[in-house]
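Note that one protein chain is taken out, while the other chains of the complex remain in position.
Chain IDs A, B and C follow the sequence of writing; residue 1 opens each chain.
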Amino acid sequence: MGEKLLEVQGLKTWFHTDAGLSKAVNDVSFFVEKGKTLGIVGESGCGKSITSLSIMGLVQTPPGEIAGGKILFEGEDLLEKTEEEMRSIRGKKIAMIFQEPMTSLNPVFTIGQQLIETLMLHENLTKQQAREKGIEMLKLVKIPLAEKRFDEYPHQLSGGMRQRVMIAMALCCSPKLLICDEPTTALDVTIQAQILELINELKEQTGTSVMMITHDLGVIAEVADDVMVMYAGKVVEHATCDQIFEKPMHPYTYGLMNCIPKLDDDDTKELSVIEGMVPSFDDMPKGCAFCPRCPEAMDICREKMPKLSEAEGRMVRCFKYTEEWEESSHE
Amino acid sequence: MKKRVSAVALLCAAAMMLSACGSKPQAPAETTAAGAAGTEAAGTQTGGESTPGAADRTGKIVRVAAVDPQVALDPQQYTYSIVMKITDNISEALLTTKGDGSLEPTLLAKMPEISEDQLTYSFELLPDVKFHDGTTLTSADVKYSYERLVKLTKMATLLENVEGYQELADGTADELSGVVIQDDTHFTITLTKPYAPFLSVLSTAYTAIYPHEACEAAGENWGMTTLYGTGPFKMDSYQTGVGVTLTRFDDYHGGAVKLDGVDYKFIEDVNTQVLEYQKGNVDYVDVDPSIYPVYSENPELKDQMHGFQPTGNYSLGVNVKTYPDAKVREAIALSIDRKAICDSILHGTATVPTSYIPAGIIGHDETLPEFEYNPERAKQLLAEAGFPDGIDLRVTVNSKYQGNVNIATAFQQQAKAAGINVQVETVDSAAWSDMKKSGGIDCNISNWYVDYSDPESMLYPMTKTDTNSSFWHNAEFDQLLEDGIATTDSAERQEIYKKAEHIMTREDWATTPIYNETKFYLLNPSITGFEIDSTFRMFWKDADIQ
Amino acid sequence: MLSYTAKRLGQTVFVLIGISLITFVLLQVVPGDPVALMLEKRADPETIAKIRHELGLDLPYHIQYYNFLKGAVRLDFGTSYFTKEVVSVALIRSFKVTVKLACMAFVFAAAIGIPCGIFSAVKRGKRIDSVVMVLSIIGVSAPAFWFAIILQIIFGLKLDILPISGFDGVSCYILPSVALGARYAGSMARITRTSMLEVMGQDYIRTAKAKGASRWSVIMKHALKNAMIPIVTLIGTDFGYMLTGSMLIEKVFSIPGIGKLAVDAMSNRDLPLLEGTVMYIAFVFVIVNLIVDLSYAFLDPRIRYGKGAA
Partner (left out) sequence: MKRTRIGFFNKQRQFEQDMLERGVEYEYSSFYADSLKQLKKNKMAMGCAVILLLLILIAIFAPLLAPYDPAYQDYTAVLAEPSSAHLLGTDEYGRDILSRIIYGSRVSISIGIVAQIVASLVGITLGSLAGYYGGVIDNVISRIMEIFQAFPDLIFAMAIMTFMGKGVLNLFIALGLLTWVRTARMIRGSVMQLKEKEYIEASRACGASTFWIIAKGLIPNCLSTIIVMVTLGIPNAIMYEASLSFLGIGIQPPTPSWGNMISAAQTFISYRPLYSIMPGVAIMITVIAFNIFGDGLRDALDPKLKT
């Protein structure tokens, strides 16, 4: 096991809304190793984006609140940092790429101005140097005519180009950790592949660790070393990429895998779907959050929440792999 | 929480506002203190804790709050009282009317001599009277000024009895042939028929004497950028929206003038005018009688308030075309409670008249009873006239004169008792003059002041023109007026006008007086030698600042 | 953009002609005769006819209007019936005063309104947000002339620290501009807050934060520049209104600005002066709106480069 760059312990991010308390991230723990890629998978609303925003310290308070846990980055707890200190970490040591390239760039500033801003904030560069570095970064993310694009406005660029710009912006200060929140979701399939390839390539070049948040297992397969599956604010399975694809253990992970059409599937076999929806926070089931949708749910699942425990060299949150399962199935 | 906070904020804001304007019970006292301190500083102290306003006075300059006339300061063209309040200090007429109605020569060496047939007047000018431009007053200037008055048409009819008037007015002649120049200081004026008030006419501001060359040269700028007269002050500047500054004319023929100047400050809003007075930024301001108690109950300001009774009155005019029956008109006249208006609305500052012709003028009859409020009798008269259920009455008033609106509003309630349903209609000046002309006014409230101390000035609107909107004509009355101006004996004239008055206000009821007012002004106590009398003219000639 | 501007200016000409025609017709149908007003004391029919002839009021209406239009294209609106002042001179004189008042009121409104709106948006939901918003709605809801009178009493008379009328010197303009600016400050604060809140929820603000930009820079640079577009629309039109003069405030404080000129012209039925004033007001209004529209392009590159990208 390599050196842990980021370790999240028991993170709880809650939101106080008009309708009550929403535990968007509820006791989540994981770590990212240096130079490795952690994929976080889950349906929308499962808490994966909130997790990343918590790490960045960008959760709006109120209504949000980090109710507990630790976020250790290079051994220091980010939650104890002042806003000032966090600012010098954001963009410099931890960078983030967002889901919506169309709206994530400020429409009233040029690409260059936005790139330079990041550089000027964290690196001690003159304007001229920042410009050169910025253009270099644009070239690095394979934007053609980088010098020209540098002075253009976001609306003059296509979605894929904008996401490249976002990546360039994220990487320009050589961060230790790059958080990608659904970086390809809003893009065409062909562009998706290019972007993922780019991220992979840059990761290799710079040795940056990556946290890849996505609902798309295909993306995970492409880039991740480790995979964490989240459901309703909790981690349900945490394993290496190979393990997951070889044998998904949690019924939810299993369900996710089945949603991906495979070439070798029998044509007659129906594409399976996970019935139902992620429960909303105000009607969270008493037991396992997934049990209303789980094809294998038993009484015990409805009674109480299983713990995240080790099974077959990985972490999984399901009674199926505990002794209680045996007991309850024998009853 | 949020709601509570905002509610608190709202309360606070409201409280703030209230308290700011408040400390209510003591408010008048505070006001006075500030006002008095201001004025005092302005007047007597220099330096020290003078108010910002007090600082702008340098030398003996009286500051008068005025409304911007927005027209040339030329009474021959514009008859607004503010124009005259200014020009009376710049230019002079041949004669001056005093408070008791008597005349005294101003630019004349002595009172003119009148021929036996009452048609020819001989004048002798004072020698060496200087105009502000340095020229000397001559008979030619007099003739020029009178001709100008006729040519400018607006007040021309004042001179309609002068020989040659009609020709000049029609444009068939280019001079006023009745004015004959003997030499530089002697001239005669010949009338076409005897005209008793003639000398009084020559004391009005409209007949001011201008230097003919300068006036001719100035053309349309006369009264705007240029205005010369023989008066105690010369015009320094006249800026629209700002004011008029007058400075002492050192060569004034009437002796040394004590003030260094008069500064008319244009302040549009009358309330702001009074505030500026309280602040000590002006020394003179007019005060409407309706706000009399605001100052009379104010221990500091009440002594600074002065009253005078201008010769004239407020009256109710009824259109005889709409209400041809004199009984109905009498009923209307009986349904206005003059006493209540004088005592309550005007806080006792006005008096109920006994006759239309005001006191101090020939024809005034004090022996008559006051006009009464008798709604029962009014009802009866209406029934007799065929309106047992009462009538609707549209009362139109000019919104420019708040006093008229006030009376109309009071009248509205008072007339109910007589079965007269009054509907008040306020219109602006332009619409008002137009409606008067076109007969669009059924009943109006208006005020009238004499231009010269003579019953003719009071009564001529009744017959000479239709602009009093009542369209009332009475042959006997007209004849009496003709006789009145042709008669010179005062006792005879008294009888003639008494009779005319009786026809007008006790028989035909087309116009009925409502009250004789007292006008008020606030004057900085450090100013002496200034008073406005019943002639309603503002002369700063003899004023001084202690 | 040039053709757009040209088109708008073309429409302006149409609007101005329409306005002058309406003014002309209104003054013909409205009861009131300037000549009768001039001859308050001794109006007899002959005198009236004579003066009407002098002023050219006896000509047929269409000729009067044609004569007016002929002058108007050369910016010659004639002279006022009453003051005999050349209308364009009167306009310039009043405009100088109004501009000062408008600028001060505008600076006051913008200096109070926009920061308060930003502050309120940043402190959204906090106590201070509610306070600012309640104050702003009070500002919008208090009748300006009433507020002006109260200001006069408090600051002019009771506290005796500011002049209550007049227009020479900056201090004279303080109370009028506060009275005039209060409601604009209120509406500016409200629009700024709304607009900022909308922008603050945008993805690019999150991006800026993720970059490590300071809170100040996020608010003042990233958010404000985007939020400016609706704000500029409002403050532009507001400034236009201020430049056309406030009749009520000018009346209370005795300031001889455009508003007073217009009211005087109307109450005197002074056709040349009214035509000039109304056309001036309309012109300022239209031009300010045009500038506001053009300023979008300056503020928003999507509009500026819109054609290039397509």
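A few remarks follow.
Throughout what follows, a contact is a pair of C-beta atoms (placed from the backbone, for glycine too) under 8 Å apart; a residue touches a chain by one contact, two chains touch by 3 or more.
Only a predicted model underlies this, so the values are computations on that prediction, with no experimental measurement involved.
Here the missing chain is touched by one residue of B:Asp286, B:Glu300, B:Asp428 or B:Glu517, and it is B:Asp428. Remark: the omitted chain is touched by one listed residue; of C:Val87, C:Val131, C:Leu162 or C:Leu234 this is C:Leu234.
Between the chain not shown and the residues C:Val132, C:Ile191 or C:Met228, the one that touches is C:Ile191. Within the whole complex, the absent chain has one touching residue among B:Lys151, B:His347, B:Arg377 or B:Arg506, and that is B:His347. Mapped onto subunit C, the interface with the missing chain covers residues 11, 14-15, 18-19, 22, 26-27, 29-32, 137-138, 140-147, 149-150, 153, 157, 191, 194-195, 201, 230, 233-234, 244, 247-248, 251, 259, 262-263, 266-267, 274, 277-278, 281-282, 285-286. Although one chain is not displayed, subunit B still touches it through residues 2-3, 6, 14, 17-18, 21-22, 24, 27-28, 31, 270-271, 274, 288, 290-291, 293-294, 297, 340, 343-345, 347, 399, 405-406, 408-410, 412-413, 423-428, 431.
In this text, only the chains that are shown with their structure count from here on.
Any chain touching subunit A that also touches subunit B appears here: C. More C-beta pairs touch across one of B-C and A-C than the other; that pair is B-C. With centres defined as mean CA coordinates, subunit B is found 88 Å away from subunit A. A straight line joining the Cα centres of subunit A and subunit C is 53 Å long. Of all residues in subunit C, those that touch two or more other chains are 125.
Residue ranges of subunit B in contact with subunit C, taken from their complex: 1-2, 5-6, 9-10, 13, 17, 20-21, 30-31, 34-35, 38, 51-53, 68, 70-72, 77-80, 153-158, 220, 224, 240-242, 265-269, 271-272, 275-276, 278-279, 281, 427-437, 440, 451, 464-465, 467. Of all residues in subunit A, those touching subunit C in their complex are 56, 58, 62, 83, 86-92, 95-96, 98, 100, 103-110, 117-118, 121-122, 153, 155-156, 166, 169.
On the subunit C side of its complex with subunit B, the touching residues are 30-34, 36-44, 47-48, 50-51, 82-85, 90, 93-94, 97, 125, 127, 130-131, 133-135, 138, 149-150, 152-154, 156-158, 160, 163-168, 250-256, 260, 264, 267-269.
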